Every structure is written in structure tokens, then in C-alpha cells.
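A single protein chain has been removed from this complex, and every other one stays in its place.
We call the chains A and B, going by the order they appear; numbering starts again at 1 in every chain.
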Amino acid sequence: MSKSDRKKLAIVVQGGTMDKLYCAFILSSTAVAMDMETHLYFTFWGLNALVKGAMEKAGLPATYKHLEEQMKKNIKRINYPTPYEMLKRLKQSELFKIYACSPTMQMFNVKQENLIPEVDEIAGAATFLEIAAKADITLFI
Amino acid sequence: MSKSDRKKLAIVVQGGTMDKLYCAFILSSTAVAMDMETHLYFTFWGLNALVKGAMEKAGLPATYKHLEEQMKKNIKRINYPTPYEMLKRLKQSELFKIYACSPTMQMFNVKQENLIPEVDEIAGAATFLEIAAKADITLFI
Partner (left out) sequence: MSKSDRKKLAIVVQGGTMDKLYCAFILSSTAVAMDMETHLYFTFWGLNALVKGAMEKAGLPATYKHLEEQMKKNIKRINYPTPYEMLKRLKQSELFKIYACSPTMQMFNVKQENLIPEVDEIAGAATFLEIAAKADITLFI
């Protein structure tokens, strides 16, 4: 399919907890399997999850903290990939791009060398809005 | 109005707390009143709220837990419907459909017979993305 005919999915990933990361990556995996261009713009807690070593430690939000251990066990039992494993598989697709929010990096004092190598581009909100304005589906997770 | 002319609203309901459920159902009620097709895809905590008996127990998230009792009292005082009452009213419209996320059911070990009868379809993310790609409004709640 030619680039211009492809459907496009654009997501702001603001959350950094396991449940939000799974939502972003499950939607992305399905989207690339459907031949959709998929763009994830990581900001705030999502950006912090792109710091080396952070995604492996992601847990559940305060409201659901008591379910965290059980959920992690279930995921292992059914051999479900971790969020970071899903991200690495997604990177095998040319349709998938991830962006790190530069204002968040300034706000949280995160340097480029602290980010995982899977990041495609460090960008401001204008980059996301330009992509999103042409996308068929836009979400804020 | 013919099916193809109708505006479409597609929402991922990831949250399962009372505030998120109200947002999803208030937007849905307004949308069907405006003759819009309305599709809600319940995943994660949203899916867990579709388990029989769960929606009636939905409360506020940790950040706002201290306001829960007062909010429930206010809602009763002004005779506002509960989230489940709103869902049942919405089901009277042919424009309203709800989907239960099958990967979440596997992750949380939820069986079909545990879900409330209002669910229209158990479906994977591809079903949502196909609907959302044709929708006029897409949201993640």
C-alpha cells in the first residue's frame, strides 16, 4: 500500500504505568499488523518510562497498586510479553515511530543519553500536532 | 438519516472509576441523542467494570477518594442516574454498542459468563481500530 493511502494512528502517551503502556503497545501492535502508520509521542510519565531501566520497573497506579503482584504473575503465567519486550518487537516495523517530548525532558532534567535507544526522535509538541492533524485516529493515553 | 451520513464516536474506556464511567456514558447519551453512532470499547479497568456486580461498586480514584462519599450523596440528592442505570438506558438505542476487550479478559482471567448481559461483542483491538479509523471523534477515557 502506498504511504498516502495508509491509515494513521497518533497517540500521546502521557501515562507511564504498566496498564497505560500495555494499552499503547497493544493498540500499536494491532495497528501495524493492520498496515497502519503508528506514531507514539511520549510525554510526562510516559517520557519518564523511556529512561533506561525505567520501563522494566513500571507498576500499576495508586488506585490499583494492590493488584500489581497478581497481574504481573498472570502475565508471566500466560507468557505475555512485558511492555519493553512489546516495544522492541514494534521497532521491527517501519510503520512504528516513537518521539520523546523535549519540554518534558527539560522539566524533568532528562538527557538524551539517558533515553533507551528505541527512541526515533526528540521533538516538541508541534511535531505531534502536525502528525495528528493528518491522522485517522488520535488518542491521549 | 442513512447509516453512512451519521457521525460516529469511538471511545476506548480504559478507566473503571466512577468519574471515568460517567464521562463515557454522558458523552454517549448526548451522542445518541444527536443521532451519532456510538461505540465503546472497554479494556483494562473499564473491562473489569463490565463484570457482573462491579459497576455498582465503582468509586473514585485514589487521588480523589476522600470526595467519594460526598459525590455519591450529591448524585442521589439531584436524582442523577448511576453509571449502570445510564448504561441500561443507552442500550435502548440501536446506535450504541459496547465491546469487551478479549486480551484483557485473558490477562485478568475474566470469562464471558462473568460479564453483564449488556455487552454486544467480545473483540480484539482490531475491531476497535477499524471502527475508530472511520469515526469522526476518537477518545481514550
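Methods note: a contact is a pair of C-beta atoms (placed from the backbone, for glycine too) under 8 Å apart; a residue touches a chain by one contact, two chains touch by 3 or more.
Remember, it's a predicted structure, so these values are computed and weren't measured experimentally.
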Note = Contact with the hidden chain, among A:Val51, A:Leu115 or A:Leu139, goes to A:Leu139
Message = For review purposes, identify every residue of chain B that touches the missing chain, sorted by number.
response = 7, 9, 11, 19-20, 22-23, 26-27, 29-31, 33-34, 36, 61-64, 71, 74-75, 78, 80, 136-141
Contacts of chain A with the absent chain, listed as residue ranges = 10, 12, 14, 17, 43-45, 61-63, 103, 106-109, 124-126, 128-130, 132-133, 135, 138-140
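Just so it is clear, only the chains that are shown with their structure count from here on.
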Query = Using mean CA coordinates as chain centres, what's the chain A-chain B distance in Å?
reply = 24
